[in-house]
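For this view, one protein chain was removed and the others were kept in their places.
What follows is subunit A.
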Amino acid sequence: MTVETKLSFNQEYIQAFSKERNEPGWMATLRSKALEMADSLEMPKPDKTKISNWNFTDFQHSYKEAAKIASLDELPEELKEYFDEDASMENLYIQRNQTAAYNSLAQKLQDKGVIFTDIFTAVREHSELVEKYYMNDAVAVDQNRLTALHAALMNGGVFVYVPKNVQVEEPLQAIFWQEDNSSALLNHVLVVAEEGSSLTYVENYISHNDTEENVANLVTEVFAHDNAQVAYGAVDNFAAGTTTYVNRRGVAKRDARIDWALGQMNDGNTVSENITYLMEDNSASEAKAVSVGRGKQTQNFTSSIRQFGKETDAYILQRGVMKGSASTIFNAIGKIEHGGTKSNSEQESRVLMLSEKSRGDANPILLIDEDDVTAGHAASVGRVDPLQMYYLMSRGLEREEAERLVIHGFLAPVVAQIPIESVRKQLTQVIERKVY
């Protein structure tokens, strides 16, 4: 079966959608131009994964506003596990379907000028600020058909802004809860850290459409200005029915740092790109990602750090566990551009295979256009070491428990980087559920 490639959204629909949300003119124009482009642009081409039969373009976009969440007590238990109920009542954003249903930010942060609000409010109330960053230097509208479609139909997301020299100590947390199985999520997360500021942001994507087909087309853009530090954690947990394209990009200026810790736990087919641009001298990034593939899902993960500045430092770490007949490609791409002298690019990708039928591939790629640099890579695809199993079982652990320990240990270097404890625990539980 091939998917109908003609898009089913027209300009009138998009303009009405924009108007309903009182969007400023630039946003309406951007949407309109993006839709124009979408028809002619090509689909993304993830290395070694064929996505021509995946449905990214045929979905339901219209939706009803969901109810606000008056009190966190009314949330389902499963959702409560995602946050520390005592600690992060503040600095929490919950998006129910496409509706900003709960939003809080500590008064002291508001007083310092920190913004943490849904994307529609941000577009209205901080129009110039958002316009400056929105789909310009990180993810371009015309990067491919899906980014254009995202720009045209963006229907949710969050804006984080930290002013110059403000340190946000407590993590900011966003939960994107797809309670409704039918309408697509085109979510946009925009994070801007001004000079000398720092913040930690963690997000969760959750859906339950095990059988109903749906689409998620997500874009994240992170900007770290001179000497700013951004720690970005995510746990993606879309159900098997969702086909996901997620594009997370960062731009780091002089002495800035962007660290990613991504728990990529979707049950459906997924293409994930995580690209960081180290634009100026002495900037740094760690991109850590972990994934568990199961069932028949096919996934393609790319982690890439491009180094333009001098003395930049990049480290990519990917860990994957494959079971069932899941198939996953891990691409790690370190690129040092001409002029990036004395930079360092390191990467490590490891895949653990738990079943005969699963397929996993780790592609280490180093592209270096400069002489005076250091770089290194390691990649492996293998099974659980029988001698490790023997050792653990010789202490009385049952086979399943021993394997569980080995897998947890294998994924620990990434899981440990997830910033909020409750999210870390929750990720551990998801891993547990996916592995057994």
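Criterion: a residue touches a chain if its C-beta (ideal position, glycine included) is under 8 Å from a C-beta of that chain, and two chains touch if they have at least 3 such contacts; residues count from 1.
We adopt the following convention: contacts and distances are computed from a predicted model.
> Out of "Protein phosphatase CheZ", "GntR family transcriptional regulator", "Phenylacetate-CoA oxygenase subunit PaaI" or "Vegetative protein 296", which one is the UniProt protein name for the chain not included here?
The chain we cannot see is, by its UniProt record, "Vegetative protein 296".
> If I consider the whole complex, including the chain that's not displayed, which of A:Leu41, A:Ala106 or A:Leu397 touches that chain?
Touches the omitted chain: A:Leu397.
> Going by the touch rule given at the top, which residues of subunit A touch the chain that is not shown?
Counting over the whole complex, subunit A touches the hidden chain at residues 385-388, 390-399, 401-402, 405-406, 408-413.
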